[in-house]
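The other protein chains are all here in position, but one chain of the complex has been omitted.
Chain lettering (A, B and C) follows the sequence in which the chains are written, and residue indices restart at 1 in each chain.
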Amino acid sequence: MSFTPFARRLLTVAANEPLGAYRLLRVNDAGGPEPQAGQFAMLAAAQRWGGGDDERPYLPRAFSIARRREDESHFLLEDVGPGTRRLCELSAGEELWSLGPLGRGFAPPRDGRRAILVGGGAGIAPLAILQDSLSQQASVLVGFRDADRVPGAGLLRDAAIATDDGSAGYHGRVTELLSEELANDPHAEVYACGPAAMLEGVRAMCARADVPGQLALEAPMACGFGACYGCAVERRGGGYLRVCVDGPVLEAGELAAVDAYAGAPA
Amino acid sequence: MSFTPFARRLLTVAANEPLGAYRLLRVNDAGGPEPQAGQFAMLAAAQRWGGGDDERPYLPRAFSIARRREDESHFLLEDVGPGTRRLCELSAGEELWSLGPLGRGFAPPRDGRRAILVGGGAGIAPLAILQDSLSQQASVLVGFRDADRVPGAGLLRDAAIATDDGSAGYHGRVTELLSEELANDPHAEVYACGPAAMLEGVRAMCARADVPGQLALEAPMACGFGACYGCAVERRGGGYLRVCVDGPVLEAGELAAVDAYAGAPA
Amino acid sequence: MSVTFCGLSLAHRVINGSGTFDAVAARTVFGEQLERSFPFAAYVSKTITLRARPGNPPPRLWEAPGGLINSIGLPNKGLAGYLSEDLPRLSGFVAAEPARPDDPKASAAARERALRVPLVTNVMGSTADEFCTLVDACDSHEQIDAIELNVSCPNVSTGLDIGADPTALGQMIARVRPRTQKPLIVKLTPNTADAASCAAAAQAAGADAVSLINTLRAMALAPARANGRPSPWLGGGTGGLSGPAVRTVALAQVCAVAERVEVPVVGMGGVETASHARDMLDAGATLVAVGTASFRDPQAAARIARELA
Partner (left out) sequence: MSVTFCGLSLAHRVINGSGTFDAVAARTVFGEQLERSFPFAAYVSKTITLRARPGNPPPRLWEAPGGLINSIGLPNKGLAGYLSEDLPRLSGFVAAEPARPDDPKASAAARERALRVPLVTNVMGSTADEFCTLVDACDSHEQIDAIELNVSCPNVSTGLDIGADPTALGQMIARVRPRTQKPLIVKLTPNTADAASCAAAAQAAGADAVSLINTLRAMALAPARANGRPSPWLGGGTGGLSGPAVRTVALAQVCAVAERVEVPVVGMGGVETASHARDMLDAGATLVAVGTASFRDPQAAARIARELA
């Protein structure tokens, strides 16, 4: 395992492109560290981080590394508040601070299982780099609130799409697609990232089907490197895990239930 | 006397141009209220006011109205901290909040006296609109730290220039020019705005020469409309005046001395 | 949707924090607009003391992250000056009951009923006797609807604020209470271990309401050190922090106080939006006061009242 550089790095925005309702933030990162799939970075605009709604943001924000190209790191952003808003408005040439890659990423499938990637909303981000890194062909199931968000699926190859409102793809929840997949062939390992309710659905389904699941969680974070103890999620059997250092990818079996605060923006 | 509109107005930047080391901020203000020379406005960027050095600015900032054109109001800005920095970086089309015009402006010269306008640094701003409004030809004396700032004098017609470092115009203080002018013809009224030391020099000189002086003061302000009592300057004979409602233009004779905090950035 | 507070009828739930809006100065600046649509449902005067005070030497302000430190030093004309010069200029203000756009039954007229703005006079004494004199004078002036006691004044024996010590606070209020029937609002200090106990003491001694928070004791050093020696920036040495920076501290104290007392609570501290005001109301406040936010936007209170409606 390689360590995280012990300093924020000042990186330059290469491009910030709309991807439906999302933004794809491309950051110049030639020579930067190589992330594992599932790892994240703490990002903050170098200028005017603050001064948004309620005089925020103040702390950096966590984002999954969505893709790593030779010269660039890519992040998929959804504007849900003052921090994401500021990052969404950055344009090419502007700078941001990045600390990372942080956290424990995804592990390869066990026992020759096939990989099923299940993503919801902006939670598809870490599945893109995961798909890039898998040696096998994986099933990819992604769910979005509506058709405006479906362009996000462009980060993934051969994705089956569901929307909550039926405006594109399958009309319903992505967990329904997962349920079919698992019924067809349960010798699988599930990789999931998305809203808390989706993750909880996946967790419960994995438990019932006795299928290993790796869930990439989210949590309010102040530091991202184990310093603040703010990113706690309940561990099965009592106590808490820190999403930033014990995760963000956690074994479905390690969790009691996925807390309402521990998922991606829906 | 007309009243100030009882609400901030959201105005759009028409242009933000360098004027040597200063910026000339031109704001679309068609149909806006007509200021008196010497009045000011409280300005704040509509977006990202905050998030600069030390998580500031928070409060709006006071700026003399430097020129009023049919469709525009003009401000002369010097970047001295997080508030002026944010305003200096606004570009055409961006919005700012403006409350004003505020305060008591300059009064016409008394007893057929000729007007001598004395400005220092960014303190030349209210003298520009004053020169526009005077019916007579006035002597204009302006001092700057160095030649980089001299382009600011472009706001004024026929200005005699002094620089502290001698890099342009007269090598010395603008008060030395004033002293000559008053020696030549003391039937004058002095209008001054600039750094505290300059204002104090002008005040003392007016007192000695028994010449009326109108000094446009500055002070740290939170509100600009008499609410906070933060902008106090010492009144001759005891007590304090509020620069925002009793001034910013105050009779030289009303002041004990010009406090170090009560002038423009040098 | 007018509101009753200590028997007074208010157009809405948003008032000003003492010392953060000078209606006399604002009338001069903004003219009649101010009288016709006063932004606050009640007007709280700045703190009046027995004798006139010039206030602290400048500088009096320091901008802090998300807030402001002030060291104004309670400049005021003194009781006599206030009564003779200011009081006559503090009537005639009306506040519009904010329209509730989603209520089709209410007629525009009913929705925009203009209500007279009650006047709350805020006073501070340096002794209980001084408080008594101040309260007596307010009691005898019909135009004053309620009295707010600023108890952030140093106790001569301990040096601490009277308001920080439940026992001293209760004793002072008990002295004052019998002297007037007018509503007595006690403006608590937040610089205490336990605002709720102070509120409880105020209630027990007969306060009709409590208001909080006043500013948090704070300080800044001058950025350029004169002769290399560090010195306080503010002319008054230390000052009080207000604005968004204190909002979450204020909410915790308002919540703790509202849980402890029965009397109505006026919540303030960093309120800038209707959502902040709703937090205060949800935490148990009956009214919300806006202070520092008015400096940024003199219509902040009116906007909040409209959005709350």
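General observations
Basically, a residue touches a chain if its C-beta (ideal position, glycine included) is under 8 Å from a C-beta of that chain, and two chains touch if they have at least 3 such contacts.
Just so you know, these numbers come straight off a predicted model, no measurement behind them.
In the complete assembly, the contact with the undisplayed chain comes from A:E55, out of A:D29, A:E55, A:E181 or A:E200.
From the set A:L102, A:I129 or A:L255, the residue in touch with the chain omitted from the display is A:L102, counting the whole complex. Taking the complete complex into account, C:P65 is the one of C:P65, C:G81 or C:G206 that touches the chain left out. Listed residues A:L11, A:A44, A:L77 or A:V249: the one in touch with the omitted chain is A:A44.
In the full complex, the hidden chain is touched by subunit A at residues 3-8, 44, 50, 54-60, 97, 99, 102, 219-223, 225-234, 238-240, 242, 245, 259, 261-262.
One chain of the complex is left out; on subunit C, the residues touching it are 62, 64-67, 69, 160-161, 164-165, 191-194, 216-221, 223, 225, 230, 238, 241, 244-249, 251-253, 255, 270, 275, 279, 282-283. Contact residues of subunit B toward the unshown chain are 54-55.
Keep in mind that, in the parts below, only the chains that are shown with their structure count from here on.
Shared contacts of subunit B and subunit C, meaning chains that touch the two of them, come down to A. Mean C-alpha position of subunit A lies 47 Å from that of subunit C.
Averaging C-alpha coordinates per chain places the centre of subunit A 53 Å away from that of subunit B.
Shared interface positions of subunit C, defined as residues touching 2 or more other chains, are 66, 244. Across the assembly, subunit B contributes residues 50, 55, 58 that each touch 2 or more other chains.
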